[in-house]
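A protein chain is absent from this complex, but the other protein chains hold their places.
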Amino acid sequence: MTLTSLQRALAQFAAEREWEQFHCAKNLVMALAGESGELYEIFRWLTPQQSAQVMQDDERAVQVREEMADVLAYLLRLADVLDVDLEAALAAKIEKNHRQYPVHLARGKADKYTQLGG
Amino acid sequence: MTLTSLQRALAQFAAEREWEQFHCAKNLVMALAGESGELYEIFRWLTPQQSAQVMQDDERAVQVREEMADVLAYLLRLADVLDVDLEAALAAKIEKNHRQYPVHLARGKADKYTQLGG
Amino acid sequence: MTLTSLQRALAQFAAEREWEQFHCAKNLVMALAGESGELYEIFRWLTPQQSAQVMQDDERAVQVREEMADVLAYLLRLADVLDVDLEAALAAKIEKNHRQYPVHLARGKADKYTQLGG
Partner (left out) sequence: MTLTSLQRALAQFAAEREWEQFHCAKNLVMALAGESGELYEIFRWLTPQQSAQVMQDDERAVQVREEMADVLAYLLRLADVLDVDLEAALAAKIEKNHRQYPVHLARGKADKYTQLGG
């Protein structure tokens, strides 16, 4: 399924359950915050090396996929109620990042663009 | 652009800047946490009604789109390094939600499925 | 118990369980992120009015107190490993806020100090 069809499926899912009353932008942002917290809990005690191997444990792999799906779900619900084209928004952000993080300045550095000399 | 091509563009962007050394799963999850915090800051003092109108302010609309794009960007980077098919993961989660939240039990209720009678 | 004695009790609790190996600053920050996510989940679908009444439901009141305690616990663990005097840090921040948010400019406004005229 494409992102657009997933967004529509989620909107229909909410409408069928009369959940639109709960799904104002503020609440959806807060739900996103809650779901992403579940993602952090999986990774909090892992070393960076262990975090790279997390999908080799079947049970954890299921959890990771589900929590990532939940984050995307609320992001798409938010996009729906605010009428944001999420793919276009990201494409525009990537464009902007190309300007803010030119390769010759940003190579190998974890700095914010505001800290990169130029 | 599709989600897959956005994911590839982000992977290439990171590779060109030799950022893969920073992009282990643990760090990407933490970056997702940081970016989503910027989304919460936009909405924290708004009433639910104001949150529904947030895109009518041009400056805020730009911020909302950018922060949503940043959350999606780190979610896609995470999907990339963990080899998760994000659209398939969400499609599977929607299936599961259909079983956990049947319309006749979940209608009009904000409860978790564990609290829904049945 | 005072904040200092709570901080010491938490440090001892971790030491007795040989948990210091997990409690580097990065991990503790991530644990704080996870626990605060559980706090957001309690409030996400509540209206502002309902959120003000949340302690009238006994079960929820217990949850709220426990999640707030968990957030404070990880904040104190972080203060411990980074040798931060949390009360002094907050006292200093309140001083700074007095300068950044003078009453005559900030009254009734939810703006950041950078947006307040002067």
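Letters A, B and C mark the chains in the order given here, with residues in each chain numbered from 1 onward.
In this text, a contact is a pair of C-beta atoms (placed from the backbone, for glycine too) under 8 Å apart; a residue touches a chain by one contact, two chains touch by 3 or more.
Just so it is clear, the structure is predicted and the values come from calculations on it, not from any experiment.
Considering the complete complex, the chain that is not shown touches A, B, C. Which of B:E18, B:E41, B:D57 or B:E95 touches the hidden chain is settled by the complete complex: it is B:E41. Taking the whole complex into account, subunit C touches the unshown chain at residues 1-3, 6, 9-10, 13, 16-19, 21-22, 24-27, 29-30, 32-33, 36, 39-40, 42-43, 46-49, 51-52, 54-55, 64-66, 68-73, 75-76, 78-79, 81-84, 86-87, 89-94, 96-98, 101, 103, 106-110.
Interface with the hidden chain, as seen from subunit B, comprises residues 22, 27, 30-31, 33-38, 40-41, 43-45. By the touch criterion stated above, the residues of subunit A touching the omitted chain are 26, 29-30, 33, 45, 47-48, 110.
Note that in this section only the chains that are shown with their structure count from here on.
The two sequence copies subunit A and subunit B touch through a face in which the numbers common to both exceed half of the numbers used overall. Rotation angle for the C-alpha superposition of subunit B on subunit C: 180 degrees, rounded in steps of 5.
A separation of 24 Å divides the Cα centre of subunit B from that of subunit C. As a whole-number value, the distance joining the C-alpha centres of subunit A and subunit B reads 3 Å. Each of residues 30, 33, 45 in subunit C touches at least two other chains.
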